[in-house]
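A protein chain is absent from this complex, but the other protein chains hold their places.
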Amino acid sequence: MARAKLDEVTKIFTEDDGSEVVAVDDVTLDIDDGEFLVLVGPSGCGKSTTLRMVAGLETITDGEIRLDGTVINDVPAKDRDIAMVFQSYALYPHMSVRGNMSFGLEESTNLGDDEIAKRVEESAGMMGIGDLLDRKPSDLSGGQQQRVALGRAIVRDPAVFLMDEPLSNLDAKLRAQMRTELQRLQNELDVTTIYVTHDQTEAMTMGDRIAILDDGELQQVGTPLECYHRPKNLFVAGFIGDPPMNFLQVTNEDGTLIDHSFEYPLPPQVASAVEGTDSLVLGVRPEDIELEPDQSRADDHTISATIDVVEPMGDENVVYLRLADGATIARPDLAEQDAAEGTHVNDAAVEGSDDAKEGIAGESRSTIIATIGGMQHFDDGQDISIRIPPDAIHVFDADSTEALHNRTLQDADAVPGI
Amino acid sequence: MTTAPPQETDSTSSDGIRALPLRTAGYYLLLLGLVVFYLLPMETGFMTSIKTAVGVRESLPFLLPGTDLSFQIPFVEFDVDTMLEQTTDEKWRDAYDTLSRGMVNSMLFTIPSTILCAIFGSMAAYGLTLVKWRGQVFVLALFIAGIFIPYQAVIIPLTELYGFIDLQYRLGAIWALPFLSEERHPTILELIITHTAYGIPICTVLFRAQYQTMSWEMIEAARLDGAGLWRIYRRIVLPLSIPMFSVVFIFQFTQIWNEFLFSVTLIRSSVDEAASVTLILGQLGQAIEGTDFPLRMAGAFVAAAPTIVVYILFTDKFAEGVRV
Partner (left out) sequence: MLELIAAVRSDGTTGDTGDDEDERSGRSRWERLRQSDFVRSAPFWGPPFLLMGFFVYAAIGWNFLLSLTDYERFQGPDYSNLDFGMYRRMLDDPTFWEATQNTLILLIVFTVACLVAGLLLAILLDREVRFGRGFRTIYLLPMSLSFIVTAQFWKWMYNSQFGIINEFFGLFGLGPYGWLSNPDLVLFSVIFALVWQFSGYTMIVYLAALRAIPQDQYEAARVDGASTLKLYWRVIIPQLKPAMVSASVVLLLFSLKAFDFLFALFDGYQPRKGADILSTMMVREAFARSQWAYSSAIAIVLFLLSLAVIAPYLYQQHRQGNL
């Protein structure tokens, strides 16, 4: 059990042709004793590399990693008192389950055979694999192998657990099951854990805190709900939450957000928060959007739209809508990407042609997603009004992508960690 | 998904987890040392082959003619005149003269044998792997065991056989034909038959390795489409076997070219018209020239030339053949 501290940790890879790739850029993290920290981000964001630096499987280009106050940069992996669960489990195929689990204790401790056997039995019991101890990994199912991999880490009783996407090779149902089990386990054992995943659901449900990385840079560290309700920038806002937050590109004219098809007046405190910035992005989560079939009940914060598709999920309906009159719905940062690739979203929007919007920007970009109660019923193709409640909006600076205003939460006390 | 980072080339750390934690410089030094170890016999041989008798006496085996070691940079001292004096290509020319007919003979039986082996091997592997029938395992075991039979156990019967079936006599009609009337041809034919027969097991096994990886569903689909065994072989399996054919050619060519025991058995004397290159080289030592090391060295290179060329050009394929 230990505190882990990453101090401005940087990792630069040098390619064969001499070019440099910055995989991890100046990441600082402070992990408490017994905390379950999830490192999350899209593929290639540097989360695995960061984890591997903590493990000692990658060298650290710059910065320091400390375990309980001691700098471990130059300590070899085998001496770090760390246990790791690999994505592919990395079980030793020629050893039995018992052998796999005993190996770490045999190699890194001076314990006697009896003591080791006892611990292995204990951990195996905890993982529910006690009766599999004499089998070989090739005789086990994927789920069982995963438990062995976990058991192998637990039996070491390390200072820190490191987990590199341990659930991604399991099928959906098993994954959900293991998520809860892992959480329970971690609570029971109270070992500091760093968990890497690309799945934001796992991050949200499992972590005490989550650290979001993109392109090697730390975007935000906070509790799941903090990141959900108070995202620091566009990336975090768009990454956390499924279905993702909707973004509307707008201009700020004196406290009113203008898009060429609608106007959205801001409440005074929001208006002052965004004063001085002209290019903005308006964000609103799907669950906050209200659908109003009666077009006559429009108000300042309503936009007309057409329903594209309704996905009934049972407990809720996911409604995909298209805004009328070529409203620009885009992620400015993605628009940047498009521009690099040769597609021009903003131009098309200015042109106002539907074709341009669809064909160039891509379907998903011109769609607003709303989630509503499962009992409400709407038809495909139905014209409708959507209302964006002013207390639920997030506003971002379109150029710097920083969040200028996050939503108000009525019952702040009810949401811990905010 | 874990992303695979590009390979670290940190010179201050061990090169990844996989290897021994040797410092990079020491590691390459070790590898180079091994290069010296593996090339030394040949390098020494080459240097010796271009030296005169005087040169052999005067200079160290692995040095160029007329050179000597010294304690000063560059640790080698030489005098151009002495070097030229002690260099000669006489031995290479002699070797070539002695061995050239052997090379021709070897080519004459190696190439047909290789081709036949490959064909037989491919067909046998097809019939045993891509068609399923009871008892296959036993037949397969016989093929595999056939690779490892010590040839000593068959050479006397072979001598008896070829003595008994006197090909020269029985195929007299063939030998009367214009291209085939040389004295050595019956023996060459014996060699072709022999090498083909003993090459079949390994070629079969090589092809089998590839056929085992072929999609069984693909074959089933073809059969459902109404193709017979021969059709499937000709139109599906054979075209897909081409990479393996090249592996087999390269490997088997080397094996047959380098072989010696059958040459000794069937040809007996290096004086014989049909003497293979290995036979001539091998029996070189029993003649007076036996004490002539530069000649031996030159002879070794001449005899090995084809296989060395094939190896350098097709190393990977050769390795594939060796590995199975």
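Per-chain numbering from 1; labels A and B assigned in written order.
FYI, contacts are C-beta pairs under 8 Å (C-beta built on N, C-alpha and C of every residue); 3 or more make two chains touch, one makes a residue touch a chain.
Note that the structure is a prediction, hence the values are computed from the model and not measured.
Asks: Check each of B:I50, B:L64, B:V248 or B:A300 against the chain that is not shown and name the one that touches it.
Replies: That would be B:A300, which touches the missing chain.
Asks: Touching the hidden chain in the full complex, which residues of chain A are there? Just list them.
Replies: Touching the chain left out of view, chain A contributes residues 55-57, 76-80, 82-84, 86-88, 90, 92-95, 103-104, 107-109, 152, 156, 162.
Asks: Residue by residue, what part of chain B touches the chain that was omitted?
Replies: Missing-chain contacts on chain B: residues 7, 15-21, 27-28, 30-31, 34-35, 37-42, 44-45, 48, 56-57, 60-62, 120-121, 123-124, 126-128, 131-137, 139-158, 160-161, 194, 196-198, 200-201, 204-206, 208-209, 212-217, 220, 228-230, 233, 254, 257-261, 264-265, 268, 278, 281-282, 285-286, 290, 293, 296-297, 299-300, 303-304, 307-308, 310-312, 315, 318-319, 322-324.
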